[in-house]
Structures are given as structure tokens and as C-alpha cells.
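One protein chain is absent from this view; the other protein chains keep their places.
Right after this comes chain A.
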Amino acid sequence: MLSAKGIHKSYGSLQILKGVDLEVEKGEIISIVGASGAGKSTFLHILGSLDMPDNGSVLLNGTDLAKLSTNKLSAFRNEHIGFIFQFHHLLPEFTALENVCIPAFIAGKGRSESEKRAQYLLGLLGLSNRSHHKPSELSGGEQQRVSVARALMNSPSIVLADEPSGNLDSENANALHHLFVELRETLKQTFVIVTHNEHLAEISDRTVHMKDGLVI
């Protein structure tokens, strides 16, 4: 369902990606590992259309991301791609529930319908009694689970995560990893996860090693 072919990317004279390929099937959990500076985040951003490759193509559900205008691309991202970052990036002024709703609001969905789904997702992630708390009133693990719920809000085809457990202690990190596996079981959710965490690499279906801008 996701297919990236021959991805090249340079910043100035610095070649970061030198022809990376990746095929992802529905319901797969793929982890991307590699040394710092190997280009993992850059590659993930290109998969998620946050950045454009100099060369090569990304197809998601048969749509060539390079062929979409900026506006169409934004809408496509909203509908089909969920992101989780190392830091939760929740908006501090809003409650957990409101934060989870944001992707739905951006899509122009109604408030009550959105809140119902957000409540369901927060329940799924064991946060039902935290929905009216602000991010500052939540623990690190809880904050990250809220951002997982936000990523799932519009039922994306794929979730891209960049070191999602990089900021958590090992207990919270393991819980988050098992959550990914559970979500794959219950929702058939597809994940591509950049990680330095060996536990996460172990429990994923496939591990992709990146080195010097190439998959090895």
C-alpha cells in the first residue's frame, strides 16, 4: 500500500538519501533503525509528504504524492497519514480530548461526531478518565498516548512515528510498543516507526537498517 522507490535527497552538497526503497503492506509494523544522522527522519518525512524528495517517488494507496498540489497534499495527509513524534507536540491550551479532535476539525467534521470518536480512542488507549486534562496535567507516557490517539483520529492508512518512545522510560516505552501491536490486531493499523529502541525493533514484523543514506 505504501511504496517508495529510489528516494534521493540532498541538503546543499550533502547527500542524505542515495536511493532508498521501501514497500509496506497493510497491517505491517516496520521499524527503521540506523545511526544518528543516517537520514531516518528525513526519509520518514518524505514518506509522509512533509518533505519532497529530489528524485524518486512515493505512492500511498496508488496516489503519487508528488502529483498533488500543496492544498491537495495537505488534505491527503490529513485523511491518510498519522504522525507521532518524539515529543508529543500537544497544544498546551487544549484538553486531551480537544487535542485528539484537531485532525477531525481540520477535516471539517462536526464537533459531537469528532468528540465521540476521540472519546472512543482515548478509551482504547486507557485514557478515558484523562480526557479533560491539559497536557501539563498528564504524565509523559499519557501525553504520548494522547498523541497516538490524535494520529489515529482520522483512521489513517498509515501511521509514521519518529522515535515515539525516545522520550519515555523503559516501562512506558514497552507499554507504548505493545500498544502499537494491539492497534495492529484490533484496527489492522499499519505502522512505520523510526527507533533506537531494540525492544521495539524486535517486536516489529520487519526491521529496515539504514546506513549512509542507503538501506542495507
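Quick note on the criterion: a contact is a pair of C-beta atoms (placed from the backbone, for glycine too) under 8 Å apart; a residue touches a chain by one contact, two chains touch by 3 or more; residues count from 1.
The rule is short, and it goes like this: contacts and distances are computed from a predicted model.
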item: Name per UniProt, for the chain absent here [options: "Pyridoxal 5'-phosphate synthase subunit PdxS", "Nitrogenase molybdenum-iron protein, alpha and beta chains", "Putative ABC transport system permease protein" or "Stage III sporulation protein AB"]; value: "Putative ABC transport system permease protein"
item: Touching the absent chain when the full complex is considered, from A:Leu59, A:Ile102 or A:Leu187; value: A:Ile102
item: Listed residues A:Met1, A:Leu59, A:Ala75 or A:Leu187, member touching the removed chain; value: A:Ala75
item: For chain A, residues in touch with the removed chain; value: 48, 50, 70-71, 74-79, 81, 83, 85, 89, 91-93, 102-103, 105-108, 150
